[in-house]
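Take this structure, written in structure tokens, and hold onto it; I'll ask about it next.
Complex shown without one protein chain; remaining protein chains in place.
A, B, C and D are the chain letters, set down in written order, and residue numbers restart from 1 in every chain.
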Amino acid sequence: MTWESFLPVAIVLSSMIPGLIIFWIPEKQSQWRTGVNLLGAVVKLVFIAIVMAGVWRGDTEYEARLSLLPDLDLVLRADGLGLLFVVLSGTLWLVTTIYAIGYLEHSHSRSRFFAFFSLCVSATMGIALAGNLFTFLIFYELLTICTYPLVIHNGTDEAMGGGRTYLAYTLTGGVALLVGVVWLSVIAGPVEFTDGGALGHVEGHVTALTVIFALFMIGTGVKAAIFPMHGWLPRAMVAPAPVSALLHAVAVVKAGAFGVSRIVIDVYGVDLAQSLNLLLPLLIAACTTVIVGSVLAVFQDDLKRRLAYSTVSQVSYVVMGVAIFGPIGAAGGLLHLVHQGVMKITLFFGAGAFAETLGVKKVSQMNGIGSRMPWTMAAFTVGALGMIGVPPVAGFISKWYLGTGAIAADVDWVVLVLLGSSLLNAIYFLPILYRAWFLPQIDEWPHEEPGPANWMLVAPPVVTAVAALLLGVFASADFSLLSWVELIIEREYMP
Amino acid sequence: MILESEIWLALVVLLPLAGAILTFMAPRYAPQIGTVSGVIVFGAVVALTLAVVESDATRLTVGGWGAPLGIDLVADGLSTLMLLMTAVVGLAITAYAVGYFGESSAHKRAYFWPLWLFLWASMNALFLSGDVFNLYVTLELLSLAAVALTALVGQPAAVQAAMRYMLVGLAGSLMYLMGVAFLYAEIGVLDIMALASVSEATPPVFVSAALITAGLMMKTALFPLHFWLPPAHANAAAPVSALLSALVVKGSFYILLRLWLTVFAPLGDTFAPYVLSALGIGAIIWGSIQALRQPSIKLLVAYSTVAQLGYLFLLIPLLMDDGADRQAVLSGIVYFMIAHAMAKSAAFLSAGNILHALGNDRITSIIGMSRKMPLTITAFALAGISLVALPPSAGFIAKWLLLNEAIDGGQWLLVVVIIAGGLLAAGYVMRVVGPAFRQVADDQLAVANPVVPASMAWSALGLAILAIVLGFTGVYLLDVLDIGVVILTGGEA
Amino acid sequence: MIDLDTGTFYMLVGTVLFGIGFYGLIAYPHLLRKILAMNIMGIGVFMIFIAAAYGSGEGDPDPVPHALVITGIVVAVCATGLALSLAVQVQALTGSPKLDADKE
Amino acid sequence: MTFYEILLVVAWLLPLAVGLWQIARPAHMLRYAPYTAVPALVAALAVPLDTSFELSWLLLGATLQLDAMGQAFLLFTATLWLVSGVVGMAYLQKDANRPRFFGYYMLAMSGNFGLIIAGDMLSYYLWFAVMSFASYGLVVHTGAEFARRAGSVYIQLVVIGEVLLFAALVMIASDNGSLLLPDASDATISTLAAVLVFISFGLKAGVIVLHVWLPLAHPAAPVPASAVLSGAMIKAGLLGWMRFLQPAEFALEWGEFLIMAGLLSAFYGALVGVWQHDPKAVLAYSSISQMGLITVGAGASLLLPPESQPLALSAVMLYALHHGLAKGALFLGVGLIGTSRAMVGLLFVPALALAGLPLTSGAVAKAELKYAAESLPPVWKDSLEMLLPLAAIGTTLLMARFLHLMWTRATGEKVPHPIIRAGVLATIVVGLIVMPIWSQASDALQKSLEPEKLWVALWPILAGTVIALGYGVLSRGMPALKDFTIAAGDVLYPLEALIHGLLGGLVAVKKGVEAVADAIFVWAQRALQPSEAQKETAVALELRLRNWTTAGSWLLGLALVFLLAVWLGG
Partner (left out) sequence: MSDNSYDDVRLTPARRFVLAMMALLVGGLAAAVLSIEEEVIELRDLALGNLEASGVGNPVTAVLLNYRSYDTFLEVAVLLLALIGIWAVAKKARIPIKSPNTPVLITFERLFMPLMIVSGGYLLWLGADRTGGAFQAGAVLGALGVLWVAASLWTPNDRLRRLTRPALVVGMAAFLLVGGGMMLLGGDFFEYPREDAKTWILLIETAATISIGITLVMLFIGGIPPNADQNKGESGDHD
């Protein structure tokens, strides 16, 4: 177990072990629980930093391998694409844990909540660091198992219904993925993620490969909430805010999008996918989701459901980016993977803070909230403007790359879709800002928490909003996200 | 001269019998003796496994007379894995039974142990026996012990179920014996390998195959003939239903597998295996539908057994067809048996805990129980994960192997059935796990503070965790399976 | 008629007995009838073994099937014993000598 | 970073920082708010031409540069922002949320300066967005109902503009590969991109169809805001055209199109503006018509052969300069409404300048424009010869209407606020005196003073005044004529109907999609839940199986099946 092979395992375990420990911490000792939680988060970030440096230099190969079956190994390998997702989840987990501690101050069974919360993040880390399709599948399903208790945390009938729908969708998706992975391993032997695609040695099987691709897209599409399979996301908004924030803005939904990009870039390889003309249908599906998601979001009065539908459309930007044949489009997709995560989590934090401190759940109740909670609303505004794609917030950069990528790959109509969705984003975000800042408060807040707002609910959204701004403004700085994405694309597209 | 490994072969049968005698002789100390002998037998099985792994397959000629005349005990890869499965589940059930019978009547406590150790001995003898008639005797030993254990509870429903189980067992054994009679009348030998080397497609062998398959199919409770299993497994005491579902039904399936791989190999290319596969499909669908409707947890888990047994029969056509990778199919089936044993025994033991703590196992009464009985509900949930075959559980690896072979063999109907089975299993597992997570005020809980003895809770959880951990040890188990020649193509020794 | 040497004749008798027993076990609801039928089935099977042992008549009969039959008989006795005691329990607990599903 | 570069950065950074700080912590450093425009003014004067440098870390590598056009624009914009700021400080003295107003004011200011100095497309887009969104705050400042309506129309069109501009930029960037402004990197843009650029900047510049928000927003905003809106911000659209519109193949058709659009706007502005009752609305329509004229200049610059193009560009710059200052003065003058007639007299000067009175900046600008028009291809040359004076008449009529309205309201009971008066005077002086004497303008001044040019400039003004007087006499007799008015924003209403139709479409789409999704969900629900009848049969079948005769026949049946299978299949 050399140091290089220990690190990826350590990243996954650094949230799994705290998770398992927290199961046993009794409900009362919240200090202990917070301590273990934060310790795990910090240790993880340290490991991530070390691995990032190694991969940035490109000289060390971080890989841990355990053979489960004669020709089937569990592989954890840190490569550019994986680390992108790891960094996103790792940092946002720390912020969300702080937020969750504030949010769930007087809620029931918090040990169970934080335990499953940490397990989810370790599952996400596993997905990000998976070295082959088999490992990806294992952690992908593990994520479903760990997120279910979080979705039904409130235990009300509505939560159970949401949980049931969530399981129904994700399990069917998981099954489709399972059949796809098994079939591919029958045709092409064990499939390791290799830059530029791992199916070089497979000749023929064209129809089989197409059907397998369809199965993969259903499998990952369910979690990425691509159009026909997005039904579970709005219904899962029943979960407490930190769950919707981390899971439905970062972990679960991103796992789907990350899965799509892994399969297109590292399994099929973009050239093979293009030659089998698989990318066009995917692009069409992604674009329909973008439009439909935004259209549905316009009419939701419940704030979290509106954000949920917005997530449905925003995640498909990532899928769109990957489906655009060409390095720029892919760069746009991967950028948006991170940007959307940061911006959307700000919005969810905001929504959670409004619900927790003022009991505001509906958009119609948000009049004059800007004056009552200026900092949270300011963060929410930055997030919203970013979503619309207004510079200098990060959203603009990824939309810019998507646009230029689309034209470079001469699928010009995609720019139309980008336009349409930006317009729709404006239609459903600007009224919120308008009500918050420019309309006076009409009636009393549903149930106002006395005393100053709990800093744990205010700080995280502000931090992530500033991050979104910095990601936008300092996009092309040396150590910025953009340069990391360019590094990935360099390795993936020009092997 | 007897080799060191062969001694373990004999001891693995003798020790539990000795234990049974001792527990019968001293009823008041039965639990203590029972636990000690359980541990000893577990040790013996582990020693045997190590011996087999080193010195390849071992064959013990009982009485020194050698195959055709005497009886041989054979420990190859398949039987060693089965022994290990029985030993692990047996140890957990022994630990559980100490707690479970601790509170029940002295009579039950006294008579559970000898019957259980007899059953364990009969399972070990069955897995090792290389003689067709000897298999009948072990099968009979197994059935009688199982029937007596089922009736031990003494409730009218349990006794009726035991009676029905008795009749089924007898009918099955006699059909098996008639099959053996015809084999003897035709070939005149009783040792399996000797029979296999000579047997070819003649009418007596057809009749024997038909009778033996039908008889053992009923004892394994395959779909239309599963009627006796749910009442028996649901009404028996918790440890008994765990061992019935996890081990006893596997015994008769093991004989069926062993005979079809050796003696009836020449009949492999007929469409008989397809009939078995079709019944398997029926079992999965019918079992799952029934499980989705049961009001109580033990009946639900019992019908889940009926469904999961269907998986064992699904791939038999591929097992018998020389074109397919028969060793891989066998490893899929065997791994499924092991995974199912762990998960099902864990499920039944946790159902027993629920019954013990709440007084009834109706699904409506476990609403909100995850807070009050965290260990038990986690055990059931982990077992559920393996039953539904979600990674990283052993069930997942088994389903992966089965799917791999089904797709490789181009059997798309089987792929669909395996998938549908998984989803249906998710359906009925969630019927139990879902309500447990519901958040309900304390006063609405069926029982304010349910209490579950530690040994019972931890043995259930231990098995459940094992069901997950076995997901990672696939390589080692499958290496063991490759020891010794198990699969014979038609007519070749 | 086909040339029936004694061995084959008794084997046929065995199969018929097996059939009668098996029918009784399935068709008759009363538990005692089922247990008796089960014994007849057993005898049918033992008849096959003994006929096989008889072989073609000359020389001593094959001792192995005889031993098997003895073992078979003892096992049948044990099974019948347990079945009877169970049947008695069923009668005592449910007041009827038939299993619930078989009562019309 | 040389001093000049720092100056260029500070020009937009200072107002941005102070503006943000103002919104977060209102009422601090309020007094110095207007003076944040000073660095920009200094930069316009001091920074040598064509200094450009790159901030590689900002956005995707931003470059800042000051070329001739930039300098001119920066000059009059900075002055206007400064003066309006000072006047605004006084004008809004009693207003409670003045700090919030100045917060948005300074943000808009930083946006305006930023886009002038921007060297690459992305920065231009960034600052253009900042300016547009911030000025929303100015429009809805008063909080009155019609201000809100104006604001919502304004923001919707701003968003559409932004989105179209984004698409255009994406096309241009991917066609040419570089992010630099097209005019700097002599990149050529495709027709579609050109159309998008025209529309998005046309929205800001208020060209004929896209002007609908202007007559609503400018009057709604407080005086200093509308001064800056009309004077400086409207020019951002024009600057955008100049920077981006380097159309490749159809340069000629583009030029003609622009000239046509310009002329149409000029006449349309005049025609509708005359009937307005609110002086600020009149001024708004006059801005539309003036911008039309400048568009004509821009169009001309495309049609002219390359060697005489700088001439047209300088004409456009001069005209923008002139209009900025004059219109700024007039709007600030509106601040004096209700004061003595003398004040209205004061406003005569900028009004006449706008109409093109010789010796004023207006005359210089118009002369420069005519001079540029001469080298146009003949068909355009003489048509402009004839049309431009007509436009001048229109402007004079507008000015007359404005002065008339101001005159009727000059009741004298309000005391003119000294600072406002001083501000107005300052802009007039700068407009009249400084501008003509300035280096480039000087030779244009000589040209405008030649005798025949003098007459060409004078007769439209005289004709305009005659018509105005005639109208005055007539309207006294016919009240219907007097209060005939076209609602401000005229074309807006059909447009709004169109938008509602669009929204209606969206609702239909939404209903359709939700219906489909729910149908699938309900169908899946029903498919999985077996019906009661099915449940009954399942239970009954299960119990029947338990009966021995049934089970026995299954057992026998299967035994026979196996026998057959094995016997026959062998």
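By our rule, a residue touches a chain if its C-beta (ideal position, glycine included) is under 8 Å from a C-beta of that chain, and two chains touch if they have at least 3 such contacts.
Predicted, not measured: the structure shown is a model, and the values here were computed from it.
Considering the entire complex, the omitted chain makes contact with B, C, D. Among B:38, B:90, B:114 or B:310, only B:114 touches the chain that is left out of the view.
Set against the missing chain, the residues B:89, B:123, B:147 or B:246 yield one that touches it, B:147.
For the chain missing from the display, the contacting residue among B:35, B:61 or B:327 is B:61, taking the whole complex into account. Within the complete assembly, residues 1-2, 6-7, 9-11, 14, 17-18, 20-21, 24-25, 27-28, 60-65, 68-71, 73, 105-107, 110-111, 114-115, 118, 121, 125, 131, 133-134, 137-138, 140-141, 144-145, 147-148, 151-152, 154, 159, 162, 178, 182, 184-190, 202-204, 206-207, 210 of chain B touch the chain that is not shown.
On the side of chain D, touch with the chain left out of the figure occurs at residues 549-550, 552-553, 556-557, 559-560, 563, 567. Although one chain is not shown, part of chain C still touches it, namely residues 2, 7-8, 11-12, 15-16, 18-19, 22-23, 26-30, 33, 48, 52-53, 55-56, 59-64, 66-68, 70-71, 74-75, 77-79, 81-82, 84-86, 88-89, 96-98, 103.
Here is the rule we go by: only the chains that are shown with their structure count from here on.
Once the centre of each chain is set as its mean CA position, chain B and chain C turn out to be 28 Å apart.
The geometric centre of chain B is 79 Å away from that of chain D, both derived from CA atoms. One inter-chain figure worth recording: chain C and chain D are separated by 103 Å, centre to centre, where each centre is the mean of the chain's CA atoms. In chain A, there is no position where the chain touches two or more neighbouring chains simultaneously. For chain D, the set of residues touching two or more other chains reads 546, 548, 551, 555. Residues 368, 370-371, 385, 388, 390-392, 396-397, 399-401, 403-404, 407-408, 415, 419, 422-423, 426, 430, 434, 437-440, 471-472, 474-475, 478 of chain B are the ones that touch chain A when the two sit in their complex.
Put simply, chain A touches chain D in their complex at residues 168, 228, 231, 292, 295-296, 298-299, 374, 378, 388-392, 397, 399-400, 403-404, 406-408, 415-416, 418-419, 422-423, 426, 430, 434, 438, 472-478, 482. Contacts from chain B toward chain C in the complex involve residues 133, 137, 140, 144, 147-148, 151, 156, 159-160, 162-164, 166-167, 170-171, 174, 177-178, 181-182, 184-185, 188, 190, 227.
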